[in-house]
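On to subunit A.
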Amino acid sequence: MKTLSAQEIFEKLKGKFGDGVVSLQTESVNPPFAVVPPGSIQEVCRFLKEDPDLLFDYLVCISGVDHKDKFAVAYHVYSTEHRHRIGVKAMLPHDNPVIPTVDVVWKAAIYLERETYDLMGIVFEGSCDPNRILLPDDWEGHPLRKDYIYPEQYHGIKI
Partner candidate 1 sequence: MTEPISKEALRTDEWTINMGPHHPSTHGVLRLELTTDGEIVSKARPSLGYLHRGLEKIGERVAWAQFMPFTDRLDYLAGMNCNCAYAWAVEKLAGIEIPERAEWIRVLVCELNRISSHLVAWGSFCADMGAFTPLLYGIREREWVNDLFEMVCGQRLTYNYARIGGVSHDLPPGFLEKTKEFCDYFEPLIDEYNRLITYNKILVHRLKNIGVISARDAIEWGLSGPNLRGSGFAYDIRRAEPYSVYPKLDFNVVVGHADRGTLGDCFDRYLVRIDEMRESVKIVRQVIDRIPDGPVMAKVPRVFKPPAGECYFRAESPRGETGFYLISDGGTNAYRLKIRTGSYMAMNIFEKISKGVMISDIVALIGSFDIILPETDR
Partner candidate 2 sequence: MEPVAATVYPNYDSVGRAILEAFPIIDFLPVWLVALVIMVVVAACAIVFILVFEGVGSLVLRKLAGDIQSRVGPNRVGPYGCIQFLADGVKLILKEDLKPAACDRVLFRLAPYLAFVGSCAGLVVIPFAVGMIAADLDIGIYYVMAVSSLVSIGILLGGWASNNKWSLVGAMRGAAQIVSFEIPVAMSIIPVILVAGSLSTQEIVRSQGGLFGIFNWNLFHNPFLFFSFFVYLTAAQAETCQTPFDLPECESELVQGFMTEYSGIRFGYFFLGEFGELFVVCALATAGYLGGWHIPFLDAGNLGWFWGNLLSLGVFLTKTFTLVLVSMWLRWTLPRTRVDQLMRMCWKYLVPLTFFNLLGVSLWLLIFDGKGIPAMIAALFG
Partner candidate 3 sequence: MDLSNINFPTDLVFLWIAAITVGAAVLVCLLPNIIHSAVSLLFALGGVAGLYLFLSADFLAATQMLVYIGGIMMLLLFAVFLSNRIQDVKLSNPARFQLPAAVLCILLFGVLSLVAVTTPFPVKETKYLPTTATIGELLMTRYLLPFEIASVLLLAALIGAAMISRPTRKNPALDQEDGK
């Protein structure tokens, strides 16, 4: 067991991917985030999981955040071996929020991604189960977006 600090983890990422990771966000954030471009999320996650010094084997949470002009997808990962944690964040454009899936890295991502897609409308490309989960399949819109307009009725039922 060798617990690494967020800075050390970020250095390792930087060493592997160079410009593939953008920055480390530590300001008033707990745990710190490594911000990566959406396109390289799969590689970064796979590296995080498989590198013997990192071994981030436990995907804790995937959250979508609507920052009005753009979306953020935040991945919280944890290593049960080294007991360190870090966040990975990818920023997506607001008009076309698409990001490659990480369910090929952690199976835990299946439901978390389904939920994020369902409530936030972020599309996870290549997901093995790209369906809605909490809302009905024919629901219109994604309620957790800030610009969500509440529907008046659903199939004639007043909401």
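These made the cut because all candidates are chains of the complex that A comes from, given by their letters.
Here, a residue touches a chain if its C-beta (ideal position, glycine included) is under 8 Å from a C-beta of that chain, and two chains touch if they have at least 3 such contacts; residues count from 1.
Nothing here was measured: the structure is a model prediction, and the numbers come from that model.
S.K.: Hey, among 1, 2 or 3, which one's touching subunit A in this complex?
M.R.: Selected candidate: 1.
S.K.: Using the touch definition from the top, list the residues of subunit A that touch candidate 1 in their complex.
M.R.: 27-31, 33, 57-61, 63, 65-66, 74, 76, 80, 83, 85, 87, 106-108, 110-112, 115, 119, 133-136, 143-144
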